[in-house]
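Of the protein chains in this complex, one is absent; all others appear in place.
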Amino acid sequence: MSTATASSRNGRTSGQRLSRWLSTNAIRIYAVIGFAYLFVPVAYTFAYSFNNSGKSNLNWRGFTLEKWSNPCGAPDVCTALGNSLKIGLIATVVATVLGTMIAFALARHRFRGRTATNLTIFLPMATPEVVLGASLLALFLNAGINPGFWTIVIAHVMFCISFVVVTVKARLAGLDPRLEQAAMDLYANEAQTFRRVTLPLVAPGIMAGALLAFSLSFDDFIITNFNSGDVNTFPKFVWVSSLRGIPAQANVIASAMFFIALFTVLFAQLVAGRRRKAT
Amino acid sequence: MTVAAGIGLGERQAGAGAPPPAVTERRSRRKLTPYLLLVPGMAWLAIFFIAPIVTLLSTSTQTRPEGAEIGVFTQTFRFANYLDALEGYGPEFGRSFLYALLATVLALAISYPLAYAIAFKAGRWRNLLLVLVVAPFFVSFLLRTVAWKQILADDAWVADLLRALSVIGPQTHIINSAPAVVIGITYNFLPFMILPIYASLERVDPRLMEAAGDLYSSALTTFRKVTIPLSMPGIVAGTLLTFIPAAGDYVNSALLGNKDTTMVGNVIDSRFLRVVDYPTAAVLSVTLMASILVLVGFYIRRAGTEELV
Partner (left out) sequence: MSRASKGTAQGQVDGGRDLRIGNVTKRFGSFVAVDDLSLTVPSGSFFALLGPSGCGKTTTLRMVAGLEEPSEGSILIGDQDVTFAKPYRRPVNTVFQSYALFPHLDIFENVAFGLRRRGSKEVKKQVDDALELVELGGFAKRKPAQLSGGQQQRVALARAIVNNPAVLLLDEPLGALDLKLRRQMQIELKRIQTEVGLTFVHVTHDQEEAMTMADTIAVMNNGRIEQLGNPEELYESPTTTFVANFLGQSNLIRSSVTGTSGTDVQLEVHGGRLAMPQSRRNGATDDLLIGVRPEKIRISPTGQDANAEQNELLGGVVTDASFTGVSTQYLVRMPWGQELMVFAQNVGVGGVLAPGTQVDLRWDPAHTFALDGSLDAGAGVQRDEGATPVPVG
């Protein structure tokens, strides 16, 4: 009798323990599954960069390092990559400068037309890419401009500006105006205050905006596809070759970009963490 | 040095009557500064965003004159273009909004717990996990979609597993179907959902949740009455940033779907670039944009967050 009670109590507690463990750790279990889901396609892309594929890279044909040793081996892939990088850099610089200026105007000044400005910043983000791409192409065609490298740059700057404005504005909103007042109180004129206090403090926001702009530009396909004419970018290359078969070199390049980006970000975090800890 | 700082101030005596001219001059310059800051960027948006939208509006009522060359259209203010296009492409519109809605709900269901776990349960791994959660999106999005094509293929492990578990029949395809398109769209825009939610959760003071617990609220009630409302700005931003591009997407439908999963984006793309039927493409674009704006407007009103605008 007593043993039965003890064992049943034991059984209940271990069962309870399991369900308690599950409920306290449910969120963690969910997170692990979530991360797995996030990384499966990445794993595929990475794995297939070693595929000894011919024209199409959809099925596994055996392991090879050949594509990694010769990433430019497939025709046009590196030209397309080069274009993407160039466009990304130019568009990022222009959009970051223009967007930061707008963010400063919005965060630091009162002026008429504020609502209209905010709306004009918001609208490009609320417009689907097909519409942005198609409408811009319609404008270029009407104006008799042939799409090409610079029309892509123009398009990318256009849709990146809003994202830069939003990012920088958020940072500026969190900046205590008394810091700038303190600088002025300590004999810094407007330009010195900007250079010595405002800019260093807003820099992380500007940097984040620039990184966002670059990744949006580099990865953009839809708007680019409308406004590129004969110029090839990396996403466009993938799209066009997806009809005939994507060379594994594309996977090599995408994987390399992935690791470069990942290590850059991790390194930046590490440095920031060190600096925070340093005494 | 302090004395030097005072040089040039002598003449600025504040008269009792009219304000000294120096002040008004400085005022007017201060008023000009915001416009100087705004002009370059706003001009860019005016020329390359607003003007194109206006062009699009005008194109949408054009028609092709009898016997004219391909790609030549004249303005005839034919508003019936809209009726024709909507009649012809109603199902595509329906699918665009349905898929976008499903993908947004799925993305929210996936993202919220992840963002929550990173914000509150990750401890010192928080920053690392945050990097990891966006890392997949450093891979080109077209290749990610192609990867889904491989994952969902008939002979891949996912299909095998589901068949073995009898979730799907032996003849059922996952690839080239509506679910595949929704899965692809969901995956595509996840960071736009996770990051805003994380950002708003991060700002929530965990002590607020403890306070709720202290005031006799159960874990679930606390979540419903405290955590969710406080992260609402993130949820609104995330759902918008997911829904909008999802409704206009056509890549997933083209790579993972079939001819019965065609979305508006696909039609606009082909009308514009292949069929060279600009008016129809313009009508569809205008309608898509307008309906998204109306939906977004309602949504923001309902959610009570106008932070984005």
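Chains here go by letter, A and B, matching the order in which they are written, and residues are numbered from 1 within each.
Keep in mind that, in the parts below, a residue touches a chain if its C-beta (ideal position, glycine included) is under 8 Å from a C-beta of that chain, and two chains touch if they have at least 3 such contacts.
Quick caveat, the model's predicted, so the values are computed rather than measured.
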In the whole complex, of A:L18, A:V32 or A:A182, the residue touching the missing chain would be A:A182
Sites on chain A contacted by the missing partner chain, in the whole complex:
176, 178-179, 181-189, 192, 196-197, 200-201, 279
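Keep in mind that, in the parts below, only the chains that are shown with their structure count from here on.
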Per the contact definition, I'd like the list of chain A residues that touch chain B in the complex.
27-28, 30-31, 34-35, 37-42, 44-45, 48, 58, 97-99, 101-102, 104-105, 108-111, 117-132, 134-139, 142, 154-155, 157-158, 161, 165, 187, 215, 219, 221-222, 225-226, 234-235, 238-239, 242, 246, 250-251, 254-255, 257-258, 261-262, 265-266, 269, 273
Interface with chain A, chain B side, in the complex: residues 5, 30-31, 33-35, 37-38, 40-42, 44-46, 48-53, 55-56, 59, 110, 113-114, 116-118, 121, 127-128, 131-133, 135-144, 146-151, 153, 187, 190, 240-241, 244-245, 247-251, 255, 264-265, 268-269, 272-273, 278, 281-282, 285-286, 288-289, 292-293, 296, 308-309
